[in-house]
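Only a single protein chain was left out; the remaining protein chains are all shown in position.
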Amino acid sequence: MTMKVYAYGVIDSNEKIDEAMKGLNDAPLFNIPYRDIGIVVSDLNTQIQKEDKKSVLKHEEVVEKLMDKFTVLPMRYLTLFSGKEQVLLMMKDYYDDFIENLDRLREKIEFGVKTIWPGDLIRERITTAHRKSDNLPLVASSSGKSFMKEKFENYKIDKEFEEEADRCIAIVDGFFNRFIAEKRLEKLKTDNLLLSASYLVDKEKRDDFKKAFEELRGSGGDLKYLLSGPWPPYNFIVLTKPNAKKFGSLDMVDSVFQRKDRT
Amino acid sequence: MDNPIKTLQDKKSYLDLRKQERVTLLEILDRALEKGVVISGDIVISVADVDLVYLGLKVLLSSVETMERLRGAPLSGATEEPT
Partner (left out) sequence: MNTMIETDSPEVFADEMEKLQDALPKKIEANPENAEKGLAKLVLTLIELIRKLMEKQAMRRVEAGSLTDEEIERVGETLMKLENKMKELKEIFGLKDEELNLNLGPLGDLL
């Protein structure tokens, strides 16, 4: 099994880190410096499964320890390199992005707020209401039309369901807007998981934010809430390099075509 | 001599603790598996999943979005936010 380099996160320091910290498989951690920043890594000589719970927890533990002393850009779990040279090449490529992120995320923390609502019941309610009114602009007299009628009914139900979700989400989100620098909202990851939100908060606004969550929790209704954090800013990393996974980027299109030409 | 109430309370808080652990792990997985600094390229030898297929599909999605922009109207229910 060849030696690989496992990366935990990019930090805003090029100095040596505390020798006592250990990473996966109890391997020592190093900070590989690149200009005025660094990337914390450890050597790895075993295969790690994606679903290996202990390894993920270890990864997270390392990143959070680093968070105490530095601004950290946490790597996605299981980011490996074949050697130190490759790591430095990557740092060179992404230096500008890393600097921008480190500056933007300094002294900030991520909180997660999840909301569960009775999606199943709401969908049922909407469906029943639609069946009752049946004011669809279609008369189902033949197979094509019947098909369309049913699809259209489902379409309308879905649409109303999502509109109701948006309304609820706006209310929940509204509790936090005053205290945040940035946010990422994931809506309806399941029918019942109304909202999975990540909020970027100044460290000094941490208590205000938690108070806002308590207000939300006390606001009544049959929604359920979960607060988690503080997290390293997993959800607020923005990379602009062509290789980075960015939606709708024309650079991305170009680089794919270039890749084709090369082969 | 066991106080039955005490035992029951212990069990409940033990179960609560297990639930908390479950949620904590899920929250960590939710972040560390898919988010953070996501690098792809020849020098990275192990990235989670998608690779070539993903790149190909992004071209498709990017083209749809570009087409919509050029037409000046959405083709489907595509939203503006990535997630």
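In this document, chain identifiers A and B correspond to the written order of the chains, with residue numbering beginning at 1 in each.
Methods note: contacts are C-beta pairs under 8 Å (C-beta built on N, C-alpha and C of every residue); 3 or more make two chains touch, one makes a residue touch a chain.
Since the structure is predicted, the reported quantities are computational estimates derived from the model, not experimental observations.
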Full-complex contact with the absent chain, from A:35, A:54 or A:145: A:145
Go through subunit A and note every residue touching the omitted chain. 57, 60-61, 64, 67-68, 114, 116, 137-138, 142-148, 151-152, 155-156, 186, 189-190, 192-193, 213, 217, 224-231, 245, 247
In the complete complex, the non-displayed chain touches which residues of subunit B? 16, 19-20, 22-24, 26-27, 29-30, 34-35, 38, 48-50, 53-54, 57-58, 60-61, 75-77, 82-83
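The rule is simple: only the chains that are shown with their structure count from here on.
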Whole-Å separation of chain centres (CA-atom averages), subunit A against subunit B: 6
So, in the complex, the side of subunit A touching subunit B is made of residues 4, 9-10, 50, 53, 56-57, 59-60, 73-82, 86, 89-90, 93-94, 112, 184-186, 196, 226, 228, 231-232, 234-235, 237, 239, 243-245, 247-250, 252-253, 256, 259
Which residues of subunit B touch subunit A in their complex? 23-25, 27-41, 43-48, 54-56, 58-59, 61-63, 65-66, 81-83
